[in-house]
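All protein chains of the complex are present and in place, except for one that has been dropped.
So, chain A:
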């Protein structure tokens, strides 16, 4: 079990706790404390939640791509969270305050510790690099290389996926959210391809995307393709809702292929 301190910035407070409380409960976390404030910049929700460690990634991803969330920060309880919110001490939750989300799930048994290598991303490193990606987008390769070098090999791919998903979801909200929801093939053509072309030379054949000369995938060195996969999942996920988008990696330059190839499905 882990305890997370989450701070969310939204444009308004109405229904925010209910909607995000639902996300928390859906991911098998329970809400221990919360505080909701509002200022001229919008609403700020601080939550202390507890839940299974392996669900942390999923929870953060759902919060990061939630339509009500303009920005958010999450850290293990006790760590300093850097979001510039007007956050004071989070009071212990009361019966009245907890109304929208009091239906906590029954306490989950502690999951057995897997003997295999961890697959959860290095969230603190990803969180550290994300503002820099936003600042320099689309010229982000130096930051992605820095991310690759700053995390352990065992979590490198999952960290790249998380960075990609968060970047893709952000680009969608910023540039492509206006208009109707699209079918997957239309979303690939009208959103995925133009957005990805800002990052790399690509070819598109239906649901297959080839990335030519990916700077993250030098032959003979580690593959960075996972970033593109996460990017497409975050970018396209919101435009074809309620379905979830998956990206399968077919080949990579780093493994000797002519180019990096991916397949998108939902």
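Everything below uses one rule, namely that a contact is a pair of C-beta atoms (placed from the backbone, for glycine too) under 8 Å apart; a residue touches a chain by one contact, two chains touch by 3 or more; residues count from 1.
We adopt the following convention: contacts and distances are computed from a predicted model.
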item: Per UniProt, the name of the complex member that is left out, chosen from "MHYT domain-containing protein", "Branched-chain amino acid ABC transporter permease", "Sarcosine oxidase subunit gamma" or "ATP synthase subunit a"; value: "MHYT domain-containing protein"
item: Among A:31, A:133, A:155 or A:209, the residue in touch with the chain that has been omitted; value: A:133
item: Contact partner of the left-out chain, one of A:44, A:57 or A:176; value: A:176
item: Listed residues A:22, A:190, A:208 or A:266, member touching the removed chain; value: A:190
item: Contacts of chain A with the absent chain, listed as residue ranges; value: 9, 11-12, 14, 41-42, 67-68, 70-71, 130-131, 133-134, 166-167, 170, 173-182, 186, 190-191, 194
